[in-house]
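Apart from one protein chain that is not included, each protein chain of the complex appears where it belongs.
First chain written, first letter: the chains are A and B, and each begins at residue 1.
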Amino acid sequence: MSQQPNGHQEGGLGPADEVLRVRGLTVTYQSRGRPVPAVRRFELSVGRGEIVGLVGESGSGKSTALKAILGLHLGAETEVKADELVLDGLDLRSLSTEQARRIRGGQMSMIFQDPINSFNPAWTIGSQFRRVLALHRPDLSRSEYDDEIIRLLADVGIDGRGKLKSYPFQFSQGQLQRIMIAIACASKDLKVLLADEATTSLDVTIEAQVLELLRRLRRERNLAMILVTHDLSVVAEMCDRVVVMYAGEVVEVADVYDLFERPQHPYTQQLLKAIPHFPHGGGRLYAMRGAVPRLDQPISGCTFAPRCDRHLGSICDTVPPELRPTANTGGAVAACHLIGRAEPARKD
Amino acid sequence: MVDLLRRLTRRKLSLVSLLGAAFFVLLALIGPFFAPYGMADLGDEALAPPSAQHWMGTDAVGRDVFSRFLHGSRVSILVGFVAVGLAMVVGTLLGMVAGMAAGRLRDSVIMRFMDVILSFPLLVLVPVITGVIGQRDLHLGPIPIGPEALVAAAIGIVLVPLFARVARASVMAEMREDYILAVRSIGGRGRDILFRNLLPNIAAPQVVQAAFGLAMAVTVESAVSFLGLGVQPPGASWGTMLADARQHLLFGAWWLVVFPSVAIALFVLVFNLLGDLLRDELDPRAKTTNVGNGKRSAGNGRRRNTGETTGQADGKVATTMGASTR
Partner (left out) sequence: MLRMLGSRLLSSVPVLIMISIVAFTLLRLTPGDPALLSVGLEAPPEAYAKAREEMRLDEPIWVQYWAWVTDVARGDFGVSYSDRAPVLSVMAERLPVTTQLALGALVLIIGLGIPLGVLSALRPNRLTDQVIRVGSLAGISVPNFVVALFLVLIFGWWFPGILPYQGFVPFSEDPLRSLANTVLPALALAAPQIGLIARLTRSAMLEVLGQDYISAARAMGVSEWVVIWKDTLRNALLPVVTVLGVQTGFLLGGSVVVETVFGIPGLGRLLVESFTIRDYPVTIGVMMFVAAVFVFINILVDLLYGLINPRIRVGYSAGKE
């Protein structure tokens, strides 16, 4: 495996470098008595120090998939199944509730979309931070907590002295998101950071700062990340590889350059076509026709078929396409009947 | 309206509560016609348990409880409706005036007055009002208004703050909306804003309050009559029947207690449920679809759906037609 100077990795991932592996993840929740499969046959691999982007529209299931990976409670009646869910060699499905809980915030942690909503409004920042340290930093004694908090905050660029007794509403969104990141990275065992639309609600300049912070963390700690977003520019800037989701399924996986230059799945192609270019000639903007399908109805064939510009024929309406290797490198796959039928064994 | 009814009948629970409400209305309107005996007919069997001749038994002076129940239901239910009707009209008006003048003197005065009403113990306020107005036999033209009407009026006054508060809050929220600004900017007068624009758009929470108010009114009526301070004997109402029941409780005359109690409990249950369900249907926050969130535009009385209204996110359309044709 060769390492490019800017951190991108080429080629498939060997097992030693694979820090997170998900196969066959399915999340089904109940709505008005009917099962709704929000995520189907989801798969994802993340290498050490790799940033994987998970993109899709609202309702594509990306946040649900992320939460299911972390093992977050998704609702009393929600069913989560997976063929494989392995974190650095540890099978997450075989863990007891208590063991799974220790993973959260320890080896794998998550930051959320709206920073102000990620904190309990009635607690001070200090007390919320302290709780995390108590859970995940057994190396520290209680008296050392506050000093460590100041240090961790300084790491993310916040001067925490005298602010530990402040409440979340006294900070700006950008500061809160950085504090959130500090809390999520407090554990020394952290291997994977999950970010669910972490910069979506931030101003562009703040977003840039936060993204820079994430890049620095990846460099310094060889931290792997999964960034869920619907903003392709964030993907272009940050990610090494991209997983594209549509209506609860993975439709394409590729290296970031390949994705933008040689998208294989019609959905990805149409998505990229829809981005307006600047300068713009004044012609009509491309818009995808149709709408995302309802997940509570059974879907036959390819989920994207009704909106696809490259619809093949009845096969697209009857047979759901499997993820097949594409012409792109590095284990890229796409779920489309257009991809060549000849299948060499996939390097897993 | 029809659309609302249709939505309500779809779910089992709301259908049941609607039917329940309809049942009580029917009971009030035509119940007494089914009474086998007169309300005050003295029979020979006192304190008899339910039987074939007396479905609900007899009371201490031999009156048929079932007949009294039918008459009493009418009284209690009508008192409830009249009280709520009165309270809704007066309260909504006061609340809207206060809301439109939010923060200014008029608002403070009205709301303080509401606070004063609210601070009074109900069971003193109602008899006081009844007493002050006087227990005379009034006549509205040829129609005699009995003392029950006074009780209804008194309860209505007590319920006014309920509607006033909700109306005021709704109005204060609506005043910030763009369509009010639009009406003002072309010279719409206060009266126009009040009746043509605000009223249709705040009607929904008022109807919800009305349902809860009905439940409250009937409870108050029965409590007040129970104490002898409302409907007076030998008049029948759920409250007076309970007062009778109390005297004879220790003789095991359970039939005197059970029927009015069940009636009150069911009535309150049905209307509380209805209020809850109406609130779920009419509260925009609870909506997950964006079709038909129930906002009406005045002027021609037709409902405008969100989908048909361009540029308005929630379908409110400012009405100025009325203002300009005056």
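Just so we're on the same page, contacts are C-beta pairs under 8 Å (C-beta built on N, C-alpha and C of every residue); 3 or more make two chains touch, one makes a residue touch a chain.
Keep in mind that what you see is a predicted model, and the values were worked out from it rather than measured.
Chemist: Determine which one of A:Arg131, A:His230 or A:His311 touches the chain that has been left out.
Modeler: Touches the omitted chain: A:Arg131.
Chemist: For the chain left out of this view, which of A:Met110, A:Leu227 or A:Cys316 touches it?
Modeler: The one listed residue touching the chain not shown is A:Met110.
Chemist: Check each of B:Leu42, B:Val89 or B:Val124 against the chain that is not shown and name the one that touches it.
Modeler: B:Val124
Chemist: So that we can see where the missing chain sits, which residues of chain B does it touch?
Modeler: Its contact residues with the unshown chain are 112-113, 115-116, 119-121, 123-124, 127-129, 131-132, 134, 215, 219, 222-223, 226-227, 229, 242, 245-246, 249-252, 254, 257, 261, 264-266, 268-269, 272-273.
Chemist: For chain A, which residues lie in contact with the unshown chain of the complex?
Modeler: Contacting residues on chain A, toward the hidden partner: 67, 70, 72-73, 76, 98, 101-106, 109-110, 112-114, 117-122, 124, 131-132, 135-136, 166-167, 169-172, 175, 180, 183-184.
Here is the rule we use: only the chains that are shown with their structure count from here on.
Chemist: Averaging over Cα atoms per chain, report the distance between chain A and chain B in Å.
Modeler: Distance between chain centres, rounded to whole Å: 53 Å.
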